[in-house]
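Please read the structure below before turning to the comments.
The complex is shown incomplete by one protein chain, all other protein chains being positioned as in the whole.
Read from first to last, the chains carry the letters A, B and C; within each, the first residue is number 1.
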Amino acid sequence: MSQRVLKVGILGAGRIGRVHAETLAFRLPGVKLLAISDVNTQAARQVAERCGIPIVADSSAQLLAQPDMDAVLICSPTDTHASLIEQAANSGKHIFCEKPIAFNLEQIDRALDAVHNAGVKLQIGFNRRFDANFARVRQAVTTGEIGDPMRLHIVSRDPAPPPLSYIRVSGGIFMDMTIHDFDMARYLIGDEVEEIYVSGAVMVDPEIKTVGDLDTAVILLRFRNGVIGSIDNSRRAPYGYDQRVEILGSAGKIETSNRYPTNAVISSATSVYKDLPFNFFMDRYAESYIEEMRSFVDAVRENRPTLVSGVDGRMPAVMALAARRSHDERRPVRLEEIDSAMSLAEALKHR
Amino acid sequence: MSQRVLKVGILGAGRIGRVHAETLAFRLPGVKLLAISDVNTQAARQVAERCGIPIVADSSAQLLAQPDMDAVLICSPTDTHASLIEQAANSGKHIFCEKPIAFNLEQIDRALDAVHNAGVKLQIGFNRRFDANFARVRQAVTTGEIGDPMRLHIVSRDPAPPPLSYIRVSGGIFMDMTIHDFDMARYLIGDEVEEIYVSGAVMVDPEIKTVGDLDTAVILLRFRNGVIGSIDNSRRAPYGYDQRVEILGSAGKIETSNRYPTNAVISSATSVYKDLPFNFFMDRYAESYIEEMRSFVDAVRENRPTLVSGVDGRMPAVMALAARRSHDERRPVRLEEIDSAMSLAEALKHR
Amino acid sequence: MSQRVLKVGILGAGRIGRVHAETLAFRLPGVKLLAISDVNTQAARQVAERCGIPIVADSSAQLLAQPDMDAVLICSPTDTHASLIEQAANSGKHIFCEKPIAFNLEQIDRALDAVHNAGVKLQIGFNRRFDANFARVRQAVTTGEIGDPMRLHIVSRDPAPPPLSYIRVSGGIFMDMTIHDFDMARYLIGDEVEEIYVSGAVMVDPEIKTVGDLDTAVILLRFRNGVIGSIDNSRRAPYGYDQRVEILGSAGKIETSNRYPTNAVISSATSVYKDLPFNFFMDRYAESYIEEMRSFVDAVRENRPTLVSGVDGRMPAVMALAARRSHDERRPVRLEEIDSAMSLAEALKHR
Partner (left out) sequence: MSQRVLKVGILGAGRIGRVHAETLAFRLPGVKLLAISDVNTQAARQVAERCGIPIVADSSAQLLAQPDMDAVLICSPTDTHASLIEQAANSGKHIFCEKPIAFNLEQIDRALDAVHNAGVKLQIGFNRRFDANFARVRQAVTTGEIGDPMRLHIVSRDPAPPPLSYIRVSGGIFMDMTIHDFDMARYLIGDEVEEIYVSGAVMVDPEIKTVGDLDTAVILLRFRNGVIGSIDNSRRAPYGYDQRVEILGSAGKIETSNRYPTNAVISSATSVYKDLPFNFFMDRYAESYIEEMRSFVDAVRENRPTLVSGVDGRMPAVMALAARRSHDERRPVRLEEIDSAMSLAEALKHR
């Protein structure tokens, strides 16, 4: 089966849709892009032309109606994700969907139920898991290289805040930005968080306060296995995109640092310096986008579970909701407060 | 006046007493060690012999009675600090006292009152302020090199926990270990903390739980100026003494790393490695002990305020008490809850 | 013209031929691979199948006879390069040729004459120029960031020697390995070398001596502008592929270090370590192979000079011959001793 060409459609021709289209067109053998659609037809046409996609569908329904399509990528705005997952699942397509699935658990659970009932595969776009640095950290945990993890510290800072218009519909910093770090925390430690405490503030841009959001936060996590996690978020790091991880274990620690375009170091008469790290997440994580596509394509073709499941998409949303409540009520919040409708144990059946 | 020889007595001939004695004897010109005392007379004699101290006093009272003594160092166990400060102040001696002053505010305030009334100088032994790395971080804050501070992160991990017998009388991790980090946080940010939240655990050695203490903690700080601080404490770092600081400001960040005996890097057939960082605090901070003595001696001789005042000794104790309460009650605790007897404003008169 | 599809043929389906085929097939839009040939027909067929190349030619002559082919890549063994350049030039194809052009200047000059007379473009496969690290070093020189260069030091060590069978036909270490460093030296300094002195030895494997070659050498270069260069070559670096550069200028220095799969650092109870740097030149320089292809394709399509000219292919061969003579005669050798048939000035007309 691994020899068969995988036929793929893409819903959404925005920035991330283009990235995945190019990966599937130019980087991964054995994939054929069948169709693309976007409410912005012009954008869809441009990607189609550049990547040699034969069909530009008028709607997602039309795209999903393609009979010989194996899988779809959902790269449209967040508020369409859950509904498109349902539609795609009902059409029997395997699904790659960008994060987050939705801003509320009801929608998420309805989407996951549809996936479950249809028996199709679902992979969520937590691309950072496919970054070589973080994969190396995970390896140090699973092999016992640093012993039993005790402390996890994630630094995740954007170079600059997005436009206010975006922040307004983003779901808030925890749902939009920290959600990657929540996924990373679960992935690296390999266990679930049971309690969250947040100390947040608006320090970068007072306008962000006017739309009810934060731009700076430290998020403490208590994992069920006792590990204490901390996430350091800021919407502005003047020096670029700051993405680091450290785990202290009973036998040692592992740390990763930022990635730089080059490793050149210049010693001048005033300082010893290097150029700034990557500033744009698509540069910093360029290879991870390719690897997550490769992983999705392989999972479908080889009929293996995807490496980022529906539950992996759902739990960070639960965490984001708990984080927001902790901030609002200035107290530690247990995840089971948020997730009453569906216990963690039940959630596991969706894996 | 800077030419006059400063005559100094030392109360306590234990590890830190010896260090200071050697510094004053061999490293700082213009100081004369007059006398030393210790309940362990043998220890006092050995230091006296090595450092050329003419008098081994039978008691602290006898030592303080030396008429021509300008200053004393209090290097005895913590439970004697407050009372010795009072006695030394009443004897008109300038005082250098190891941290902490005491485990409760009543004792601390009585000692500070005595110092205040006697008009003598008091310097508390927060030696890390005199470390070149941390001084460089402070410089980046005061000069505006990184803009306005927004986030402070301190990593402070011991190589291994002290003996249980010590932990039992240590005052607990916050009073014994974090107290240095509380001081560092105040020093680096240059402002007071108003609220503390702790997420702590026993992960290193279950025995530590039996004496009611913790060995692992993340401590969140809210400063009055809005800065969010975090302190990462562990009683065990298998790779050595882990002492790092990072501040994110509006214009950049500054980070310090651990110090190593050498900077040699070996590339073998299996890895690229260097030797472990300093393991022992007296090696890691060797120069800071000399610089704090130099600073104390200069402050006395030149009649300037000491760089680590009585209030600088008191505030970290308040913070330690708040941290413990936060841990016990699993909620953020404001410092004014702890410090009802003496408001922060009043405390400032002791500076 | 940049919109026109460039039609390319590949002579040689070995390791480097495959790399270029995949780059042109999957990474660079606007290129069509027309045909491939190799004396190993099976190898040619495999590459053709993987990369979607329609024609597997029986011979280089048949390949070059394709009427609508714009350019060819010469990826066959070195002893065929010069003759294939001549044939390709005579067929009016633009040429990308792997290094070195040939082991002797007569062959090289005949090939360059053919290129010159045919008016086709020629780019030599010195891929390292397209590496981001080395490009950054060159930038520091051209912008004056480090002032006037005074010293250049290149470390270039292979992980392990190639098989003796290869060494026997390699042209020797200077023609096979150092030739890349000779090119790098000329590229980084932007001037020609006038004298070379070599201190070489067999230290890695005594067998290498039996075939008349070296495995370890320090090569000193005197540039016409006075810069002193040194190249540190070894056929074995147990820790991987060691590729570094340092330039000291009148205003500062710039250094590059090796590249690593990840930047994770692990602190254990015995050392602070990271994984080894890239071991294989195709991993270390993966991106440079793509960039050199992009550069060649762009030069042809936009009718611009290639960035690595025929003279850039010829000069390192002159340097390799001088290096060998210096080693044999244990004295500094001027390049004009080697290059009597064709002066440096004349060589410039081939640029």
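One rule holds for everything that comes next: a contact is a pair of C-beta atoms (placed from the backbone, for glycine too) under 8 Å apart; a residue touches a chain by one contact, two chains touch by 3 or more.
Note that this is a predicted model, so its numbers are computed, not measured.
**Q** Could you tell me which displayed chains border the chain that was left out of the figure?
**A** A, B, C
**Q** Among B:Gly14, B:Pro162, B:Gly226 or B:Gly252, exactly one should touch the missing chain; which is it?
**A** Checking the options B:Gly14, B:Pro162, B:Gly226 or B:Gly252, the one contacting the hidden chain is B:Gly252.
**Q** Looking at C:Ala35, C:Ala114 or C:Ala237, which residue reaches the missing chain?
**A** C:Ala237
**Q** Spell out the interface residues on chain C facing the chain that's missing from view.
**A** 147, 150-151, 153, 157, 197, 199-201, 203-204, 216-218, 220, 222, 226, 228, 230, 232, 234, 236-239, 242, 248, 250-253, 330-332
**Q** Going by the touch rule given at the top, which residues of chain B touch the chain that is not shown?
**A** So the residues of chain B touching the missing chain come out as 26-27, 29, 50, 132-133, 135-137, 140, 145-146, 251-257, 259, 261-269, 275.
**Q** Hey, which chain A residues sit against the chain that's not shown?
**A** Where chain A meets the chain not shown: residues 237-240, 267-277.
Here is the rule we use: only the chains that are shown with their structure count from here on.
**Q** Using the contact definition given at the top, which chains are in touch with both chain A and chain B?
**A** Chains in contact with chain A as well as chain B: C.
**Q** So chain B and chain C: same face meeting same face, with over half the numbers shared, or different?
**A** same
**Q** Work out per-chain C-alpha centres and flag the one nearest the whole-protein C-alpha centre.
**A** It is chain A that sits nearest the middle.
**Q** By mean C-alpha position, what chain is farthest away from chain C?
**A** So the farthest one, by centre of C-alpha atoms, is B.
**Q** Between chain A and chain B, what distance separates the C-alpha centroids? Give it in angstrom.
**A** 43
**Q** How many Å are there between the centre of chain A and the centre of chain C, using C-alpha atoms for each centre?
**A** Averaging C-alpha atoms per chain gives centres 40 Å apart.
**Q** In whole angstrom, what separates the CA-based centres of chain B and chain C?
**A** Distance between chain centres: 59 Å.
**Q** Counting only residues that touch at least 2 other chains, which ones in chain C make the list?
**A** Answer for chain C, listing residues that touch two or more other chains: 267-269, 275.
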